[in-house]
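The complex appears here without one of its protein chains, the remainder shown in place.
Presenting chain A:
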Amino acid sequence: MSGLLRCLLQRTRAFLGRKPLDDDLDAEMATHLEFAVEENLRRGMSAEEARRQALIRFGGIMQAKEQHRETRGLPWLDILGQDVRYTLRTLRRDSIFTIVAVLILALGIGANIAVFSVVNAILLRPLPFRNPDRLVRILEKDPKGGESSMTYSVDATREIQQRNHSFASVTGYFAFTGPDNFKLTGRSVPLPVTGLLVMTNFFQTLGVEPELGRLFTSEEGLQHARPVVLLSHAFWKSRFAANPSIIGQAVSFNNTPVTVIGVLPESFDFGSVFAPASKVDMFVPYIEEDFRHDGNDLALIARMKPGVTLGAAQAEADELFPTLDFDLTHPEYKPGYTGRIYGLKDYVSGRIRRSLIVLWCAVGLILLIVCVNLSSLLLARAASRSREFAMRTALGAGRGRLVRQLLTESLILSCAGSLAGLGIAFSLTTWLAHQGSIALPLLSSVRVDGRALLWTLFVAIAAATLFGLAPGLRISRVNLQEALKESGPSTSEGRKRDRLRSVLVVSEVALACVLLIGAGLLLRSFLRVLDVDLGFQPSQAAAISVDYDDGNSADKRSAIWQEVIRRVSMLPGVETAGISDNLPMSRNRSWGISAKGVLYHEGELQATFVYIVSPGYLRAIGMRLIEGRDISWDDSPKSQKVVIINETVAHRLWPGQDPIGRIASVSGTDARVIGVIADVHESSAENSAGWQMYLPATQFGPEGAQLVVRSKLPPSSLASGIMSTLRSINPGQPATEFRPIQGIVDHATSPRRFFVLLVGAFAALGLILASLGIYGVIAYSVTRQTQEIGIRMALGASRSRVQLGVILKTLWLALAGIAAGTVISLALARAIASLLFGTAPTDLLTYAGMALLLVAVALLAGYIPAFRASRINPLVALRGE
């Protein structure tokens, strides 16, 4: 072994320092020959003969030297070095080809690395917790009522904690945290802060260690405990300048001193895992006693005991959950809980897995197109290089050596492409990681990591082999004599090669067609989503979170809200204003509603989204009252309770009847139905509307207040006026943001937008590459047929006839590709059917449109060479070459 190692070492040394060794060998050989000459002279030969004989006996000097070098050094590295040098030289000479090839590769490989990084971050990489595969998320099996039916009450949670055998620990967080629910006070302008209420064992269950300080203790979750807070890394950095001495200090939140006990690590990003595209600044203990009678508000997460499987945990949950109590002080109320246990990772990224895989396939297609394109380019180059290779073969280069040389070329091209691609991918991922508005989980952790680099290497080598091998094999098979004899391009030359290139272009067009159709279907779905009647008017409306202190008095709240709306409505440009505690497509909660006096079977009623609103809110947000009236300030705390329901509720509770004036039971309280509004897409544009009701804030308790303002003016120009109005009413109003309602809708459609944008970009890239391919082949064949065309024109073919010939050829290639692509698409489209919205996977319009687009682009690509062909001067063409 040591001998082997020494050999290798010496060989490496010999490889690196060849000059002294070569000189040494030269000297030695010279001496050798002198000795031989001397001996021959002694034998009586003439000087000339002595030298001749010595040389004969020695054998080839060059061969001996070469043999010596091969024996002592690393011959394969030598050859590689030669190939690399040679390749660099030829590539530099052919700089346009090189730039085009590297650019194409960079785009293809860069897109692949970027998408891989996204897939890696969202699907492949484990969650940033300790033993993340043991973590589960517990939900209701059929969550129809939004967040309220995905959560559990305090008493139910306690029972799960005490009675289960599957989990080492069960924890939860308050699921109804809205943004900016705290304000950092003790400074001139209160700063809005998002604080999440978590059970005190939350971080211990996830296995997250603080970066500084400590985590919550169970005592800190008791009532009247000293208030404490854990800061997120980002908030600590931005608000407290990453000052470690903040630990143990009291900071004023909502005018209460709260002690900072720790800072969470940078790797812990609650929003990116649990609530994509939202940020959480700090964490405070969830005081269980405060929420015991508030209903379902805990989103549950648990860590399974070692050895417990998901199936076992699920089986236990099926037994346990239906027996759970809602509120122990009301044991008669049986909520009928169910529980579905999801692996946490599955819960976080499962829903977008299919989209990501489609994205991955799309980018793989791009790479294939890139490879085909380069194959075609290399083949074209090969045509002009066939004599070079024939010459080298004649000089003794073996076929393997030539293929090796060509593969080296493709490898160098693909490495250069990968390097540039890495640059593209790096900027793309950095950009993506900072897209806070795209509601995709774990997006903030997207980066080009070691695994992505490995993937790059794999892609680079695979691509190089893919696009280099076919042309390599073909070139190395040139017929020596033919190639050397050949005096220039002629009509008969390279028909086979021409056919191969045509096949390549057809497959390229087919691949591009598949991409285009896929992108077209997704785009059409997206447009359909944008077209959905949301039930409200997001444009020309904006909302701001309003802070107020009503001391839990409905009268006082009523007065404050009225004042806010009155003052804001008077601002110039404001058409109308209203307040709701929750906005559509954002935080939601649900209660129950039923027709009073009717007995319902199980499953007939449904959790109903509830919005506590002011008069005028419906008009401000643009919801449509179908019949009845809006809430008014006269619906006071003392008068009869009223409710506005949506069409779905009206149809389900009073089928075929007029609901106006009927008495509904709203979570146990009687309320008269005063209005019916058109269904609102309360959770997303794509899901159909659930049950909804709107209650007056004068009669029911809202959770916060979102002031919605409708105005033709842009929100930015209104913001300062509204803020100063709010400040004049309540000096404690924090500097919350005045956000366009459209932003909320955009946020909800952002994942679809994201995928459509990427797939669309890839399809466009595919289209460009395919047209480049078509152009290349047609242009090349026109160049090669110059003479032929010249003859035909000399014999009387008209210009338009020549043009038509070239264009027909283009059309053939394109149509063949489109036909193949359409067939493949029809087979594949089923796989993306679940990603489509209101669009059939066989949508005729998309297929036809994309085929037309491809034909148009192909014709454009073919027209340039066709035009050139028709300008051929027969005289010049026939004389030339």
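In this section, a contact is a pair of C-beta atoms (placed from the backbone, for glycine too) under 8 Å apart; a residue touches a chain by one contact, two chains touch by 3 or more; residues count from 1.
Keep this in mind: contacts and distances are computed from a predicted model.
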Omitted chain, identified by the protein name its UniProt record gives, among "PadR family transcriptional regulator", "Carboxymuconolactone decarboxylase-like domain-containing protein", "FeS cluster assembly protein SufB" or "Tetrathionate reductase subunit C": "PadR family transcriptional regulator"
Among A:R18, A:H68, A:R528 or A:R567, the residue in touch with the chain that has been omitted: A:H68
- prompt: Who touches the missing chain here, A:R57, A:K141, A:H165 or A:K334?
  reply: A:R57
- request: Just name the one of A:Q10, A:S218, A:T309 or A:S834 that touches the chain not displayed here.
  value: A:Q10
Field: Positions on chain A where the hidden chain makes contact
entry: 3-4, 6-8, 10-11, 14, 24-25, 27-29, 31-32, 34-36, 38-39, 57-61, 63-64, 67-68, 70-72
